[in-house]
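Omission of a single protein chain aside, the complex is shown with its protein chains in their original locations.
Moving on to chain A:
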Amino acid sequence: MMHVGDVTETLAAEVGLRSDEEIVRLRQIVRDHAIAQGFSLVDQTKFVTAASELARNTLQYGGGGDARLSKLTNGVRVGLRLRFVDRGPGIADIERALRDGFTSGGGLGLGLGGARRLCDEFEIQSEPGKGTVVSITKWKLR
């Protein structure tokens, strides 16, 4: 358990991301926890979809990595935070990667920007040659 400001963070699950099957598994785990936290159907779907986008980026561009899901409480709010870590090539130009339509892999180029729009908080850190960390958070009033 960790306290930052008034936020209490408790690790709920860790999932390796090295295959399509593991992405499916992550989505199921995230959905289960979103339901347990009392997220509405729309918020469940948004958070699971954002998770799916980032998980696939981790696999496709980061060469695989890990996802850590934690439960948050902050006064009258509860939430979920999901952090993706890979040791892939990193992203040289984060602003460009976030731009709708930019893709280096023949996708739609909407995953990163879409994930940011689907969640309440979005953080990305990346260093070329070292890897990428993306974290998303979704809150719900108790």
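Criterion: contacts are C-beta pairs under 8 Å (C-beta built on N, C-alpha and C of every residue); 3 or more make two chains touch, one makes a residue touch a chain; residues count from 1.
One rule holds in what follows: contacts and distances are computed from a predicted model.
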Worksheet, complete the sentence: Of "RsbT co-antagonist protein RsbR", "Branched-chain amino acid ABC transporter permease", "Electron transfer flavoprotein subunit beta" or "Pyruvate dehydrogenase E1 component alpha subunit", the UniProt protein name belonging to the chain not shown is "RsbT co-antagonist protein RsbR"
Worksheet entry | Identified contact with the non-displayed chain, of A:Arg56, A:Arg77 or A:Lys140 | A:Arg56
Item to complete: Consider the whole complex, including the chain that is not shown, and state which of A:Glu14, A:Asp100 or A:Glu127 touches that chain.
Response: A:Asp100
Discussion item. Using the document's contact rule, name the residues of chain A that touch the chain not shown here.
Written reply: 20, 23-24, 27, 31, 41-42, 44-46, 48-49, 52-53, 56, 100, 107-108, 110-111, 113-114, 117-118
